[in-house]
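Every protein chain except one is present and positioned as in the full complex.
== chain A ==
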Amino acid sequence: MKDFAALIEELDATTKTNRKVAALAEYFRQASEADKIWTIAILSHRRPPRPVNTTLLREYATELAAIPLWLFEDSYHIVGDLAESIALVIPNDQMKSDKSLSEILEELILLKAKSELEKKTYVQQMWMQLDYYSRFVFTKLLTGGFRIGISQKLMTKALSQVTEVPEDELAYRLMGDWSPANTSFEELIFGRNEQAYVSKPYPFYLAYALENELEELGDVSEWAFEHKWDGIRGQMICRKGELFIWTRGDELVSDKYPELLHLVNFIPEGTVLDGEILPFIDGEIGTFNDLQTRIGRKTVSKSILKKVPIVFRAYDLLEFEGKDIRQSNYQQRREKLEPLIEEISHPALQLSQRMIFDSWEEVAAERELAREKRSEGLMMKRNDSAYRVGRKKGDWWKWKIDPLTIDAVLTYAMRGHGRRTNLFTDYTFGLWENNEAGKPELVTFAKAYSGLTDKEFAQVDAIIKKTTLERFGPVRSVEPTLVFELAFEGIAFSNRHKSGVAVRFPRILRWRKDKTIADANSLDDLKALIPK
């Protein structure tokens, strides 16, 4: 455990990619086979299920620290991270355990089924046997969410240095449905596990946002265009009579979309499609908000299936007749994909239209239609582009439409997490609306916590601390004085929001120091932005 904790500490201590890769590679050279596979699993978000819920963890920790629960909670709000808070309050700093990472993880898997008393005894003992940083890492394993800025790319880079297997090959091997319980390090990196292969997705090819002028992309005839759909990027795999759907987040979601599972009877064997999971209601693409009602659900009821049906809109073909065709070019792949979708002819499987234009002006004009067509903008793909691995520049670009914006007033603030620990950086914003008595008041409509510089956050933080009106646990209401221009991608009516409006991906565009709160927009202004 000590080695793994030291690795995490080192990864956490630097923002420099080279150093992270070097630390990982060094670790992979030293670690045991079992620790290696577990490390890959954890860093690719394949941790074992949570054995103890966080409510219990809080109780165990406060008991050991001999402090009241409220004091722990208040401290947690300041520290901003549960595992870190627990690690800090537990009174031990000696490393007394020499258990390895894999031993601990195997214990955690067994722990899930144990009694509450056994859980408590185990967790408290571990806490008292680990030094501060190991305790923090151990608690992170219990609570999940290891966000330490290790991308898949970084890990494959390090693994490639150690194993001499090419990065793209490793990226593929690391994907899909495997776990340290059924796969050894050898098998994962060098071997071929038939069972895992059946469901294994390909690494996604991701586009960067367009950086240059359109004309610099060369001749428009070398390019094809599609609308950029606002759903969930997914890969649909049909092999050995089974169908699997993976998201770009490497999550297997087949069971969430029963209407798509049905396609297994229609799609030929040995087919892998890249496309978008989209809500499709009454012959129209729904909003992301609609999709949201499906994402979170473990069990899908009949009524929700009827209310928000899902389709898969395919834009690329990665495997055809059992062969990996990623190296053939986009045009060739599309020429196979388009007749295939037509042949399958199933309402739940749609084709994302490929468009060809005679001039860049026409491309720009098409982008202007994005909102009307319920897309986020355009995808631009070179006709001769292979399907590459990960985010690469040059062959594919995304060109999103400009966001919608509105000026809103900051009304509530909460302390941030991670590097914003102890700073008020998570804000709630309101817009004006007349209340029943005809007096204008601020109605909450969105939360945002990105878009300001560190310096601006520090300034806003200072103002929040000076203008606090009331506290509700970690949240403070503040005297409304600050106006911000917020940007968001989409907008729709919503019953789930107090304001009656849901906005997609709201973030702060800039601080309008030139405006007073009276200059901020009204809820009616916001509603006027909703497409008819």
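Just so we're on the same page, contacts are C-beta pairs under 8 Å (C-beta built on N, C-alpha and C of every residue); 3 or more make two chains touch, one makes a residue touch a chain; residues count from 1.
Criterion: contacts and distances are computed from a predicted model.
Participant: When one chain of this assembly is omitted, its UniProt record names it as which of these: "Permease", "Ligase-associated DNA damage response exonuclease", "Heme exporter protein D" or "Camelysin metallo-endopeptidase"?
Facilitator: Per the UniProt record, that chain is "Ligase-associated DNA damage response exonuclease".
Participant: Among the options A:D35, A:D461 or A:E489, which residue touches the chain absent from this view?
Facilitator: Residue touching the chain left out of view: A:D461.
Participant: Under the stated touch rule, tell me which residues of chain A contact the chain that is not displayed.
Facilitator: 12-15, 65, 67-68, 70-72, 74-75, 78-81, 84-85, 88-89, 91, 93, 416-423, 454, 458-459, 461-462, 465-466, 468-471
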